[in-house]
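Below: the structure, in structure tokens.
One protein chain is absent from this view; the other protein chains keep their places.
Our next item is subunit A:
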Amino acid sequence: MKLLTHNMLTSHVKGVTKGYPLLIKATEVKVNDVDFNPQFVCRMIPKLEWSALVEAADLLGHRQDLPSELVPDYEKNEDFLKKVHRALLEVEVIEGCLQCPESGREFPISRGIPNMLLNEDEV
């Protein structure tokens, strides 16, 4: 699970109002090499919940001096874009779980795939 996906994931359990952001409890993290596409990173930045991204990257120990606040005028700042690219697309959680901030319900992650299947009573 990449951090870009994690930034978009919420808990869709019935009755939960604040299922975002899911807390990552990772036991295995991997860093891959992904081609840098500045256009895509630029487009995705406004869609991100910046604080959730920084928090998640911090938790995994891969924050690598990402600022806590989004810098204005980031389109030209290639250094910054590269850092964001690394955090979003290169850091991957392989084993662990995601915990809902409201209910504490855990979604396990195995082989990099989070299990979002719900039980009968949660639908």
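As a convention for this text, a residue touches a chain if its C-beta (ideal position, glycine included) is under 8 Å from a C-beta of that chain, and two chains touch if they have at least 3 such contacts; residues count from 1.
Following the convention adopted for this analysis, contacts and distances are computed from a predicted model.
The chain that is not shown carries the UniProt protein name "18S rRNA (guanine-N(7))-methyltransferase", picked from "Deoxyribose-phosphate aldolase", "High-affinity nitrate transporter", "Mini-chromosome maintenance complex-binding protein" or "18S rRNA (guanine-N(7))-methyltransferase".
When you scan A:M1, A:I24, A:V84 or A:C97 for touch with the missing chain, the hit is A:M1. For subunit A, the residues touching the absent chain in the complete assembly are 1-2, 4-5, 8-12, 19-20, 37, 39-40, 43-44, 47, 49, 89, 111-118, 120, 123.
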